[in-house]
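Every protein chain but one is kept in place in this view of the complex.
Up next, subunit A:
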Amino acid sequence: MSIEIRKISKSYGNIFALDQVSFTFEEDKIYGLLGRNGAGKTTLLNIITNRIFPDTGEVLIDGIPVKENDDALKKVYMMSENNFYPAGMKIKEIYRWTKEFYPDFDTEYANKLADMFELSLNKTVKSLSTGYNSIFKIIIALSVNTPYVFLDEPVLGLDANHRDMFYRLLLEKYSESPSTYVLSTHLIEEVSNVIEHIIILKKGKIIKDESREDLMSYGYAVSGKASLVDEFIIDKNVIGIDSIGGLKSAYIMGQVPKGNLPEGLEISKMDLQKLFIKLTDN
């Protein structure tokens, strides 16, 4: 069971939004789909959910091509930043319609979550603030019980308390009945510990596809006097450099060298956000 993305390309005019993208979302894992604005995240998500079509390549859900295939699409729920819901519709009606398409939608659980987030089900979509616009969709995503759930910028406009609540609810739900969750977000620090596997898109290409732990284990920074750092990094894969006065920090991909460091140099680990920034700079 998986979603297989096979050699997907999509261009708008002469700009490649996605360029020969291939990878797999495996069963029951929480993914982070990360990329800067314009990297192609939303285009990719829209292709997976058959909202737009790729120029070449295909997407298979559990082996079935998604193109014009409702059975495959019923296995996927996508919460997107854009609203595809009629503005005048009440939340409770949206929940009812959701259940029509996704029979496993748990209305009782959705009502409970609405209560926790203090979302009134009688409100219409257009009357909701940015935060509550995210909340009513988060609630669908957590209640829909499809094998694959995509969340595109799920915490947009949420205050710190509601963000905290969302991550806890997601983990609780995932622990009790695992599905594949894909979080596409630019709030990397917040999701860093929540996700198990990371996919990084840069200018329409996949530049990283690996477990969070592996990725984190071989990014590190070395700091010290500029001349010493320069000497140290000669044979290393340097992904970025910061300088201040005579001090320098170099960001390196690779195993942290064993044994003694030259005197005056210090090694520290990079957090995911730093790693991401250095990998996707320029």
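One rule holds in what follows: a contact is a pair of C-beta atoms (placed from the backbone, for glycine too) under 8 Å apart; a residue touches a chain by one contact, two chains touch by 3 or more; residues count from 1.
Everything below uses one rule, namely that contacts and distances are computed from a predicted model.
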item	value
Name under which UniProt lists the unshown chain, selected from "Xanthine dehydrogenase molybdopterin binding subunit", "HTH gntR-type domain-containing protein", "ABC-type quaternary amine transporter" or "Xylulose kinase"	"HTH gntR-type domain-containing protein"
Options A:Ile30, A:Leu113 or A:Ile199, residue touching the unrepresented chain	A:Ile30
Selected residue (touches chain absent from view) among A:Asp104, A:Asp159 or A:Glu213	A:Glu213
Per the touch definition above, residue among A:Tyr174, A:Phe232, A:Tyr251 or A:Phe276 touching the missing chain	A:Tyr174
Touching residues (missing chain, whole complex) on subunit A	30, 164, 167-168, 171-172, 174-176, 193-196, 212-213, 216-217, 268-271
